[in-house]
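Only a part of the assembly is drawn; its chains keep their places, and the rest are absent.
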């Protein structure tokens, strides 16, 4: 679905939502038909238990388990299901509202006993005309021993983390819930960098085309489009940067000190993403400026040629016109060398004009 | 009434006001004829009492009632009435001056025992030529057990809150006066988002027109107008954002801790509004830049065609002119194949010019 | 006197001043001939005493009086007189230097026992060509029981306050010296708003002219001029805003707590002035951009017409030129329908060109 059409669906909902009481449990986003799947993963350093399509009623039991519980809800278009999961972990209704609304801005908020994070998963889609960023919402609730994740769409971005837990590679399973959240965030930010890398390839092509003098005919449209996309992207990344930075400065009770080193590392990666976005935007602006400058140069060349040709041939044509007049008494007409005189006159005109042009530096 | 004419009325009043002592009880805004209505709503979790057209004398009694009292004054063009209501609740004369002046900037100020909020209600009106934002002032006084609201125009924006209190949906009636103010502010901010959504539709149309190459002929005027409107809108929203943010950081004695979660949520909504404004402005700028760039491209195409045609036909016309001269002695004229020679000369000229153009990449 | 010529006078003085010891009592500004008048006003809640042309020697007595003393010095071009007044109240030589120099930046400084404020009074003058801001310096010294004011020019701006004291309207006479200073500042800021209101009328006219397509021929010059004037204005208002804001945050011993509410109100008015300046500058920029965009559109139309006409008539003229050649052997010339053939050829050319143009969307 294109960004435009998605925005329209959402905006329709924004209008619909206005008038509802705060913290109303209503899904604000495009409709979907597939059922919402709840996927559970419970582990400690020694063992791992996994279950698909968990029923909410079963969740209560896991909430009080001393092992780390990760509940991954795929799809937030079923308010009832989301609400049941949240209730099992005593999540505040305002958080449920944020999870259900796809217009929620990326943010991190601390509540009594848990931390709520909302952010966007971004991937690049090669649409028919121009590449567009596909933006899907991810909500994360971090409790001391449990992590809830709510994804708008597919959960492919978390597969890496899941796989690492299963194979127990790295130190993942020995660490606490806050480290799991760090790993999930890291996967999302890595996805940002991959998407930006793909954009960089487009920017390379644009720059090569412009510098080489043969840009894509739609280069203006394309640059405009990519700049808008990157701007929208930036607005999704900057709050994440600020949120992680705030966690670093004023760590909460839920994020332990050992995890801070990793958060600092994550912060660096987000800074790299922001830098890359700014750099790409700068390069696009630069390429467009260059394109305009080179085009103007070309247009100036064209104008100069027109002026030269007109300035040379208009006087010549005039001379020819004069001797094409039909007056009865025109002495030059009857000179023996009149024709040659006229040709000499024309040649003289051309030579003096060319001399003028050369002195002005136009030829 | 259009923004322009309203501004003029107000500015006339600004000049009138200069010279008055501070805290003078004078209405500064356009004249209105309809009477000012005072509407009362008193409630606690169990019961709700409602009365229209309350006389100010009756208000004193409600001021000391332990139940939550909401007094809604519709219209501020009757200074006496406003003053009476304010006096019943011991509101400072400077606040009364702010309520009466429609040029008051949005702000939040804390006084001894109550909090004063001034903000603007914004709706989009589809005027004859271009859509304009209709901006009406709302003043809110929050005392521990009472809320006073003063509206410049219609109170439709608060209907949702009133209805929720009547039907006792949500947790509204169980909560205190500060929550009521939050609900009112939320209704106002929801109105911002609805208005921005309507603007977004216009921006969509503009973008589609520009990208598709067939923009509205007045697209430049329209973009200019919308940008100015959004800028004025932004100036009304940003102080609200800063006020709510300040309340969050340094909560006053009147706003209780339980309400802070809701204020944070409100803050998020305002940020969304500001982001949306900035985004729309960026998109409008982008659309205009694109429009200019595409227009320049088209103009360059036109200039190139002119140059090609002139550069080809001026020499040809000159050649024809030469052989149209009437000299007695012109050898070529009498050649048997002179005509064909001249045509060949012209063809040769065209071919070499086209060759030049192709090499320069103009054809 | 125009801004330009004033600046020149002052700048000459700046060069003159360089080399003097600090705190030298030298007047730095344009020369004036009229005598400096010292006007005294002493009051408490019950009574008011007024005296014009006070001799400095008399001032000492008033300095120690428990009633509020307001000494208004009209004109600062007589260094001796200013110095005498200042000495009577033990004002620091650096302050005297600032009062005497008309290039002093607006500022507020706290000294032992008094507060020094320097600011500019701004009025709009309709000059022959363009409106200009007339900027006059006002210096205010606030001691616990006395207020000294030094005005570069006329004291009309303070008439309102004086009149209010005389008639004892409002609460003015019951309040202390700091409230008097607030009232004076309020009068100055009201003057800003009036001047800006007059500029707004000019901006309205400019906008209407540009949007309606028939701007003033000097619109570019006028916008440029107004933008520069507003920029200079802004530089005089912003330090006042910052000074009042600093007084609000860190109130001095001289400004009492009761006056702070009024200072906050004053701060709001200054913010309104700054906002108005920024808004007017934005509108002027917008109007200029619009003017340029519309002009470019018109120019593009002109170029397009030129291209169409040239592209149609150059080939036609060429065809006519060909059949105007005088070769002996030109078969078409002697055809019975040669003339009609040539006309048909021309018509065909026009039709195909128009077809091309329509396909390119130029017609």
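All chains are identified by letter, namely A, B and C, in their written order; residue positions are counted from 1 within each chain.
In this text, a residue touches a chain if its C-beta (ideal position, glycine included) is under 8 Å from a C-beta of that chain, and two chains touch if they have at least 3 such contacts.
Quick caveat, the model's predicted, so the values are computed rather than measured.
Enquirer: Could you tell me how many identical protein chains the full complex contains, when just 3 are shown?
Expert: 5
To be clear about the criterion, only the chains that are shown with their structure count from here on.
Enquirer: Hey, what angle do you get rotating chain B onto chain C on C-alpha, to the nearest 5 degrees?
Expert: With C-alpha atoms aligned, the rotation comes to 70 degrees.
Enquirer: Can you check how far apart chain B and chain C are, centre to centre, with Cα atoms defining each centre and the answer in Å?
Expert: One centre to the other, that is 26 Å.
Enquirer: Rounded to a whole Å, what is the gap between the Cα centroids of chain A and chain C?
Expert: It comes to 42 Å between the two C-alpha centres.
Enquirer: Pull out every residue in chain C that's touching 2 or more other chains.
Expert: Expected reply: 324.
Enquirer: Name, in rising order, each residue of chain B that touches chain A in their complex.
Expert: Chain B residues touching chain A: 160, 164, 169-170, 172, 182-183, 186-187, 190-191, 193-194, 197, 200-201, 204, 211, 261-262, 264-265, 268, 271-272, 275, 279, 282-283, 286, 289-290, 293-294, 296-297, 300, 303-304, 306-307, 310-311, 314-315, 317-318, 321-322, 324-330, 360-362.
Enquirer: Please give the residue numbers of chain A that touch chain B in the complex, ascending.
Expert: Residue list for chain A touching chain B: 4, 7-8, 11, 14-15, 17-19, 21-24, 92, 94, 97-98, 103-105, 107, 109, 111, 213, 220-221, 224, 227-228, 231-232, 235, 288, 292, 295, 298-299, 301-303, 305-306, 309-310, 313-314, 316-317, 320-321, 323-326, 330, 332-339, 342-343.
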